[in-house]
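Structure below; questions to follow.
Here the complex is missing a single protein chain, while all its other protein chains stay put.
Chain IDs A, B and C follow the sequence of writing; residue 1 opens each chain.
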Amino acid sequence: MSDSEIITHDIIIVGAGLAGTWAAMTAGEEKLDIAVLSKVHPLRSHSGAAQGGIAAVLNNVRPVEGTGPRGPLEPIPPGGEAVDSLDLHMFDTIKGSDWLGDQDAIEIMISEAPEIIYAYEHMGCVFSRLPDGRIAQRRFGGHSAPRANYSADYTGHVLLHTIHEQALRRGVKFYSEWYCMDLIVEENICRGIVALDILNGKLYTMRAKAVMFGTGGYGRAWKITSNALANTGDGVAISYNAGVPLMDMEFVQFHPTGLYQKGILMTEACRGEGGYLVNSTDERFMERYAPDKMELAPRDLVSRAEQMEIEEGRGIGPDSQGLYLDMRHLGEQKICERLPQVRDLAIKFAGVDMIDAPVPIQPTAHYSMGGIPADSNGQVIADADGTHILGFFAAGECACISVHGANRLGTNSLLGASVFGRRAGRAMAEFVKDGADLQPIHDDPLQRNQERIKHLMDGDPASNNHESVSRIAEELKGTMTQNCGIFRDEERLANAMRKVNELQERYKSARIMDKSGRFNTDLLEAIETDHLLTFSEVVVASGMARTESRGAHYRTDYPARDDEDWLKHTLAHKEEDKPKLSYKSVNIDWEKFPPQERKY
Amino acid sequence: MRIFIIQRLSAIALVVFLSLHMIVVHYPPGHLDFSRVLERLADPFWKAIDIAFLFSVLLHALAGTYAVLTDIERVTPLKRILAGVLVVLGIIGAVYGTYTVLSFQPPASMLIVH
Amino acid sequence: MANCSFEGQSVTVRIQRFNPEVDKKPRLKEFVITLEPGTTILDALREIKNEQDGSLTYRRSCRHAICGSCAMNVNGKNMLACNQPLKDHLDRKGRITIRPLPYQPIIKDLVVDRSVFWGQYQRVKPWLIPPRDVPEKEFCMSPEEVEALKNAEKCIMCGACYASCQVIGLNKRYIGPHALLKAFQRILDPRDSAPGERLADVAGDDGVFRCHTIFNCIDACPKELNPTQAIETLRKLAQKRQAFDAQRRERQKSLINSAPIMSAERPGV
Partner (left out) sequence: MYKSTGFISFFLRRFTGLVLVLYLGVHMWVIGAATKGAETFNARLEVFESPVLKILEILLLAAVLYHGFDGIRLIIVHYFDVTDYRKSLFYAAFAISALLTIVGGIPLVLYALGTL
């Protein structure tokens, strides 16, 4: 485990999901030397798990006139009047974000959306189509027009495959199954990363003129989650450790329909296509929470409604933590055509065929709104003034460009990952072509990480009490679910903080069982757990400070939104092992989209 | 592709020829000898059929052998040599077989037997 | 098949272990776990790794049958570990045997070296090659054209098919069902502008004519795809390649002409 080899590229991108691959492909058009690292094979990235759709205003369908917000959809004939507009999409997104989204970035994302969809289509993406061949669209929660473009219910899968193929076509080099362990930032300039070749356990210093993170979300810190086992927030934690601040980490989205006790996602498209949510008394309880949008209210609201039902004793299942998603009235044909995958998932994982029985569901940790703060070109910033960390970029779920604010709307994240991935790719290419250079590395990051690995293999020599990494991870997930979940308050958050700190302490004497260099997944899981602990502390600290309720962050002790004091982004810097919080203003167009009460 | 097509076409031909062959020549099983074969082959039409049968079975068998052997990875680099050998075998077989069929003449030798 | 009688009881999971750096040859190791309701094979592996032997090595990520990481050989059949209930695969004595996917070198335990597999995927040029001019909006593919793709885009590249095909066992130069299915998807897509070249390649020595219609690939596919039928279709198209190519060019013209044109040479396309 030594060989201090150095690898050099113009641009190194960590993460081969939609964000990372778009960036690589775009920069790849400029004949630069680009490498993409991914800890799982690129096609195994979590973007592929996205089901429901990707938002863009195309105006291909409209509700049949006079049938109301949940009525049937029909194609808009050529020359027919548009029902959707960029402004409407913007407004929905801003409202969804509970006004915490930065409106300049949102505008960019939404106006580039149609073009991104057509680009995907021209690259071979197989979208579901209308009879006349145009791309079909469906409704999604929080969107006031049908603008989710989809491919049955495996949209992310086809997008990811399409974009990966095109990146291969442009000769991008992929380091598949390489794990990024560290980011090298000195004096606000990014100089490279330290990475582990999982296959043989060798560590490398990888130097580049520009580094980008597209490492995905951090949903794995919760017990019930829709996220892949690989979504351990590595990029977020690594950046934080390297001195980069994290923004808005307290905002974690819980999706209303995870499969009961498994957390596996039943896409929002289930409700988009017309599914009902029902409690143990057979009541469509959303009537009481969002009489207008019903099941298609935004996720934070629906999840809270569900949790309320559960806590008031109207849940189902052995532990009464579940509710029902009833799809039966949609009929076999529609289900098989539009939702084949989720039907199959429900059969396989819950033993329920949604054609003739309601599916047991429960809220599941789903999306991380917070992350590495970046501007709309993916350029990472170091503070509230927007000082750049030169040569460091981020996009996708790990980044907080803040288009999603306090709560993301469904289908906006595939869009965000694509749009900002592409923009980051362009920005990096320009940055490199404008004469950026490889920067010297003064520190010895390789050494540091070698010791980190050695410590995990040998355990704490001073103690013979060796902690189990998986147990620490389990306990963390337990406490995050219980104390930092859908409903939060001072006391729960304090408990969570105590627990996280205790676990961090215990982690120091953790020891792994697998001592080999070759494909050591035991080691990876230990490092990932370290990362979970790192960012969980930031989540809890940021949440504790924010004494209001906004979007996905709901404090039972402060149930109201407080624009006076809290219409601002949280920034957390690592400082002497405690996050130091500061705040950054939100970019708002006060004329066009001033904050309003958020009601559905 | 060529081998594949040869294999299928000859297979279809074989279905016909082989059925015919089995019914006419081997069934019912009885004592088979030169004279019985000759009885049939006296007709040039039957000679033609047998020769066609021979050609299709050779094509099929050799193409099949080629397919079986080239499926093995280690043989792949030698496939040209293999093809050469098989073609030669095929030609030998065809000549020899045709010669055989044609030698079912009612020649002097036969008169001697009876 | 479903054997519910083991719920709550201990069951035996036999896993093939092998680390080529230290072991001479693979061996089966037995682990005993308690069968909880709803346990998948992947859950069982996770439990063993977390509680009994952290060095047990396998690939996984999404745990709901979409990423394609966790294909392995269970009781002799290839499948995804994450979407299979453990109880469905126990024998009468409550045992299950898990091995890595066959026909590929083992990296460690259940992890195999897939480089040849990916090499074949790249060889068929999995990417779409769009025409030089593209419409300003989407290509309006007809419902029949979408239907003709037979959902091939659903393939998750898990390799269950590849590692079940005996031709692969014999000859690694064979392109394999996964990549041929990908080639099929591209060739049948009216937006692709190089179906002729693609057909020429897959009709070569290592391509569709190497397939002996063994059908294992269909049985192994967790996404219920049909590589065999795709291969049969390609075989037929390969025999009328030129005509197909010409037909495609015509179709593409009408696809583009039905909508405003723009040049393809814009970033991101």
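The working rule: a contact is a pair of C-beta atoms (placed from the backbone, for glycine too) under 8 Å apart; a residue touches a chain by one contact, two chains touch by 3 or more.
Quick caveat, the model's predicted, so the values are computed rather than measured.
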Shown chains touched by the chain that is not drawn here: B, C
Hidden-chain contact residue, picked from the options C:Gln104, C:Gln120 or C:Thr228: C:Thr228
Residues in chain C touching the chain absent from view: 76-78, 102-103, 163-166, 169, 212-216, 218-219, 226, 228-229, 232, 235-236
Hidden partner interface residues of chain B, rising order: 8, 11-12, 14-15, 18, 22, 27-35, 37, 57, 61, 64-65, 68, 93, 96-97, 99-100, 103-104, 109-110, 112-113
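Just so it is clear, only the chains that are shown with their structure count from here on.
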Contact graph of the chains (line, ring, star, complete, other): line
Core chain by centroid distance, with centroids computed from Cα atoms only: C
Distance between chain centroids, defined by C-alpha means - chain A, chain B (Å): 68
Interchain centroid distance [CA atoms averaged], chain B/chain C, Å: 42
Chain A-chain C separation of Cα centroids, rounded to whole Å: 26
Sites on chain C at which at least two other chains make contact: none
Of all residues in chain A, the ones touching two or more other chains: none
Touching residues (chain side chain A, partner chain C) in the complex: 22, 25-26, 29, 40-41, 43-46, 48-49, 58, 115-119, 121-124, 126-127, 129, 131-135, 151, 154, 157-158, 161-162, 165-166, 168-169, 176, 199, 228-230, 261-262, 264-265, 341, 344-345, 348-349, 422, 426, 468-471, 512-522
Complex interface listing, chain C residues touching chain B: 167, 170-173, 203, 205, 209-210, 212, 235, 238-239
Of chain C, residues touching chain A in the complex: 19-22, 38, 40, 49-51, 53-55, 57-69, 83-85, 107-108, 111, 114, 118, 122, 125-130, 134, 136-143, 146, 149, 153-154, 156-157, 186, 189, 191-192, 264, 267-269
